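The complex appears here without one of its protein chains, the remainder shown in place.
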Amino acid sequence: MADMTVHAVHGEHPPGFAHQFEDMEQQREAGNLGMWLFLATEVMFFGGLFMSYIVYRTKYPGAFADGSRLLNVKFGAVNTAVLIASSLTMAMAIHSAQTGKKKPQVWYLILTMILGALFLFLKFNFEWRADYHEHLIPGFGFYVRPEWGGGGAHVQMFFLFYFFMTGLHALHMIVGIGILTVLTVMAARGRFYEQYYAPLESSGLYWHFVDIIWIFLFPLLYLAGGRYPIPGVTH
Amino acid sequence: MSSTATVDNLEIPAESRLNYLNASYGIKSWLLTTDHKRIALLYLVSITFMFLVGGVAATLMRLHLIEPQGALVDPETYNRLFSIHGIVMVFFFLVPSIPATLGNFLVPMMIGARDVAFPKLNLMSWYIYITGAAFTLYAAVTGGVDTGWTFYTPFSSNYSHSAVIPVALGVFITGFSSILTGLNFIVTIHKMRAPGMTWFRLPLFIWAMYATSIIFILGTPVIAITLFLLGLERLLHIGIFDPAVGGDPLLFQHLFWFYSHPAVYIMILPGMGVISELITAFSRKRIFGYSFVAFSSMAIAVISFLVWGHHMFVTGQSVYAGLVFSVLSFLVAIPSAVKVFNWTATLYKGSISYQAPMLYALGFIGLFTMGGLTGLFLASLAVDVHLNGTYFVVAHFHYIMVGGAVMAYMGGLHFWWPKITGRLYPDAWARFSALVIFVGFNLTFFPQFVMGYLGMPRRYAVYPPEFQVLNVMSSAGASVLAVGYVIPLVYFIWSMRYGPPAGPNPWGAKGLEWETPSPPPTENFEEIPIVTEEAYNYPQLPEVARG
Partner (left out) sequence: MTGLLQTGATAMGAVWTAFPELHPPAASSIAQGVDKLYFFLTLITLFFTALIFGTIFYFMIRYRRRKEDELAGGPHEHLPLELTWTIIPTLICVVIFIWASFLYVRNSRPPKASMDIFVIGKQWMWHIEHPEGVREINELHVPVNTPVRIIMTSQDVIHDFYIPAFRVKKDALPGRYTSLWFEATEVGTYHFYCAQYCGTDHSKMIGWVYVMNPTDYAAWLAGGSKTESMADAGEKLFTRYACATCHLSDGSGRGPSLVGLFGKPEKLLTGESRVVDESLLRQAISVPNSVRLSNFPPIMPSYQGQINEEQLLQLISYIKSLGSEERKTSGK
C-alpha cells in the first residue's frame, strides 16, 4: 500500500483499530453515533407499524379488545421480566469490559443470551403454538368466533398486527443473539479491554432498544383489552 | 487553505503516480473494495445503467403519445412503461444519484478524511442496491408492474395482475442501501472532519448531504414498512388497505407520502449542494449568505416531513387538514427561494467563466425557479383541486427532478470528472450538450403545463384529440433531450482514454478535494490537512478597488 507512511504519523496500531480513523476515541464515538442513528431508523420502522396499529385500534376498539383478551398476559408479563433482566446482564457485561474483567464479561454475555433465548422459547413454544391450535393465524385458516359478531375481520386485523409486530421484534432478538454469540467469542479471546469495548457498547445499545420496543408492545397488544368486554364498545 | 500535498508530487503525470484507480487491478479489487471513491464509481456505473432503462421507457412513452389513440403499444403495456419509468427513475436513479456517486466520492475528501466512517458498510450498501435493482428489473422484464411508482391501494394490493410483490421487494431492499449511506454520511460528517474543519467552514455540498442523510435515515424506514404491509396484504388479503374488510386505502397514501414527499428533497437537496460549489468556483467568489444557504437545507429537511398531505387534497381529506398542509407547503418553498436569491447574488461582481459545469448550474437555477414557482400552484388549495392528477403535476415535478436534480447531477459530474478520472473532456462538446439538454427539456415539459391546465389527466395511454398538438410538441422535445443525454455519455467514455491529463485543480477551485492529486491516492491525502479558513475563500479585490 502506498499510504503506509500515513499510519506512521499516528504511531502504533492498537488492536481493533480501523485505518480510516485518527485515534481510538474517534473510532469509538463514530461507532456509537452510528448505532444511535441506526436505532433512529428502527424507531421510524416500528413507528409506521405503531401508527397503523393506532389508526385501526381507534377505528375498531371492540374488536381489538376481543383479540387482545385472547393473548396470554401471564407469558407476556414473564417475558417482560425476562427481557428487563437481560438488559441488566448486558449492562453488567459492558461494565466488566470497562473495568477490564474478562471472565465476568463472558459469563454476563452468556447469561444475556440465555435470557434472550428463554424469551423466544416462551414466545414461540407456548404462545404462538397455542395461537396456531386456536386458529388465530391471520390468512391461514383463521377461525372467526361467533361471539365477535360482525367484527371477525377486525379481530383478524388485530392478529395480523400482533404477529407482524412480535415477529419483527423476535427477528431483532434473533439477530441480537447472533451478535452476542460473536461478542462472546471475542470476549473469551480477550479482545475487549479498558480502552476498547466499542462493539460491546453499541451492541448493548441495540439490545436495550429491542427491550424498549417490547415495553411498548406489551401494553399495546396484551393489555389493550382489559379483563372483561367493555360495555357499549363493540366491534 | 494549507496545502499539504507537496508541489513535486502534483507534477508527476497521472499515469505514473500511484492513485486509487491503479493501486490494484482486477475485477475482485473492485468488487471487494472498501475505498469510497471506487464504491462511488461502482454506483456511477449502476445508476447510469438504470438511467438508460428508465430513459428507454420514457422514450417509448413519448413516442406512443404522438397519436391520441396511441401510436405504439396497448394501454396495458403503456401502464407498465410509465410504472417502470417512475420506479426506476425515482428509486434507482434519482434517490441514489448525487449522494451515492458524487457524495460517496466527495464527502470524505471535502472534510479532509481518509474514508467514510464505515467503509465496509458502504460497500454493503452498494450490494444491497444491486440486489434490489436486480429484483425490480427481473420483475419488470418477466411480468412488468402496472401500479405506477406510487403503488396506490387497493389497486396494487387487491386488483393489479402484475408483479407487484417482486418490484415492491426490490424497492424495499434498495431502501436499506439509502439508510446505510445516510448513516455513514452523518457519522462521517460528525466525527471525521479534519482539524480546523468547523461546521461553518464546511462546503455547502456537505451541509446538503447532511440534510439529505437525515431524510434517508428517518424517511426510508417508513416506506420500507409500508411496502412490507402492502406485500402482506397482497398475499393474505387481511384487509389492512382493503375497505371491503374494514381497512383504509388512504392509510397507505399517508404512509407512502410521509416518505415520498421528503424523498423529493432527497433528490433536490444534493443538487442544491452541487450548485453552491459550482457557482462559487466559476465566479471565483465566496457564496453569498453562507449560513442562510446552509440553514435553508436543514429547514427544508425538517419541514419536508410535515407536508405529505398536499398530495391528498382531493381524496376527501378534511378542509382543516387541507389548510394545514397547504400552509406548510408554502412554508417549505421559502428556504428554496432564499437559496435561489443567494446563488444569484453570488454572481454579483464575480469573475464569471462559462465552462460546461457553470452552464449546467445556471440552467439549474432557471429551471428550478420555474419548478419551484409552479409548486405554488399546487400548494394553493383551490387551484390544486383543478390541477391535481393532471399533466401540470407531471411538468412541475419534472422541472424539479430533471430540470433541477439531473441538471445538477450532470453539472457536478462535469465539474468533478477531472478529479475522478484525472482526465479532461472536450469542453466545447460539453457546453453544446448542456445547451441541447436545456432546450430539449423545456420543449418537452413546458407544453405539459398547458396540457395540465387544459385538464389532461396523467397516466393516460390514449387521450382526446384536442391535446395532440401539445403532445407532439412534448414528444419532439423529448427526442432533443435524449440526444442531449447521449452526447456526454460518448465524450465521457472517450475522455477516460484519450482526454488530456487534468492536473490537480483544472478550474482553479477552492476546497480540500482540489488540493490532492487527480485522481487522488487511495487514502485521499498524503497527510491529513489542517483547515485554517472558511469555505470558498477566493482571493478577492478590496471593495473600493473594483468600481
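Quick notes
Letters are used for the chains, namely A and B, taken in the order the chains are written, and counting of residues starts over at 1 for each.
The rule is simple: a residue touches a chain if its C-beta (ideal position, glycine included) is under 8 Å from a C-beta of that chain, and two chains touch if they have at least 3 such contacts.
Computed from a predicted model, the values in this text were never measured in an experiment.
From the options B:167, B:180 or B:365, the residue with contact to the unseen chain in the full assembly is B:365.
The chain not shown here is touched by just one of B:195, B:243 or B:500, and that residue is B:243. Where chain A meets the missing chain, the touching residues are 60, 62, 149-151, 232-235.
Think of the hidden chain as still there; on chain B it touches residues 75-76, 79, 146, 148, 150, 152, 154-155, 158-160, 243-244, 246, 249-250, 283-290, 292, 314-316, 319, 322-323, 326-327, 330-331, 333-334, 337-338, 340-342, 344-354, 362, 365-366, 369-370, 373-374, 376-377, 379-383, 385-386, 388-390, 450, 453-455, 457-464, 538-543, 545-546.
By definition in this document, only the chains that are shown with their structure count from here on.
Residue ranges on chain B touching chain A, taken from their complex, read 18, 23, 113-119, 179, 182-184, 186-188, 190-192, 217-222, 224-226, 229, 232, 235-240, 245-248, 251, 255, 258, 521-523, 526-528. Touching chain B in their complex are the following residues of chain A: 1-3, 5-6, 9, 18-22, 26, 29-30, 33-34, 37-38, 40-42, 44-49, 51-52, 55-56, 59-60, 138-139, 153-154, 156-157, 160, 164.
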